[in-house]
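A single protein chain has been omitted; all remaining protein chains appear in their positions.
Moving on to subunit A:
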């Protein structure tokens, strides 16, 4: 299946969880928040959250700022 992550298409095997997607993307997960289809998914749900074809995933990170 195909999902979109921060505007970029990502190909996944069927039945991938959010955590599996993050493994594929090799993102550092500290200070990260994720929304799927504009709804925030709490960190403790990432392991069990099953992605659907054409889901829109947005990954945010805390960065330097004033």
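In this section, a contact is a pair of C-beta atoms (placed from the backbone, for glycine too) under 8 Å apart; a residue touches a chain by one contact, two chains touch by 3 or more; residues count from 1.
The rule we apply is simple: contacts and distances are computed from a predicted model.
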Candidate names "Thiazole synthase", "Thiolase family protein", "sn-glycerol-3-phosphate transport system permease protein UgpA" or "ABC transporter ATP-binding protein"; UniProt protein name, chain not shown: "Thiazole synthase"
Positions on subunit A contacted by the hidden chain, ascending: 5-6, 8, 25, 27-28, 30-35, 40, 42-43, 58-66
